[in-house]
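Presented below is the structure to which this report refers.
Shown here: the complex without one of its protein chains, the others still in place.
Up next is chain A:
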Amino acid sequence: MSATGTYNKLVPEPTPHSAPYWEGLNRGKLLLQKCGGCGEIRHYPRPMCPSCHSMEVEWVEASGRGVIHSWTITHHAFHPGVRDDLPYTLATVDLEEGVRMLAQLRGVPDDKLRIGLPVRVEFETVKEGLTLPYLVPGEPA
């Protein structure tokens, strides 16, 4: 992947509710919504807290640490843009903050994948104005 040239992968279309999340990634920060009413952290970004129905939101920086909840290793190019990445591992991760994230995991051999494996988030600018998170092995908590 390079920050220049043609980027032919799918790109997000941020909404007013999610724009701070994407802007956070561009600054190398994983930001989560914290409810302004009850303090509950939620992900992915959305306008309303399902617990207290407040639409007040504070953005807090996540630690970036978590453990693997599940995963898949993709061998088929479902989009032309990912062909050169095959095979790649997508990990679902339980973050310390109590919500999950999904991202590509690098640096873990297939036979070492397991539920509970510690990982941490890194960031990569893939094109002008778009930074994506990815995961690498982390230290046990």
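One rule holds for everything that comes next: contacts are C-beta pairs under 8 Å (C-beta built on N, C-alpha and C of every residue); 3 or more make two chains touch, one makes a residue touch a chain; residues count from 1.
Just so it is clear, contacts and distances are computed from a predicted model.
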Report task. Pick from "FAD dependent oxidoreductase domain-containing protein", "Putative spermidine/putrescine transport system permease protein", "Acetyl-CoA acetyltransferase" or "Acyl-CoA dehydrogenase family protein" the UniProt protein name of the chain that isn't shown here. Result -> "Acetyl-CoA acetyltransferase"
Requested in this report: Give the residue, chosen from A:35, A:57 or A:101, that touches the chain omitted from the document.
Outcome: A:101
**Report entry** Absent-chain interface as seen on chain A, which is shown
**Finding:** 9-15, 18, 43-44, 69-76, 78-79, 82, 85, 87-88, 90, 92, 99-104, 110, 114-115, 130, 132-133
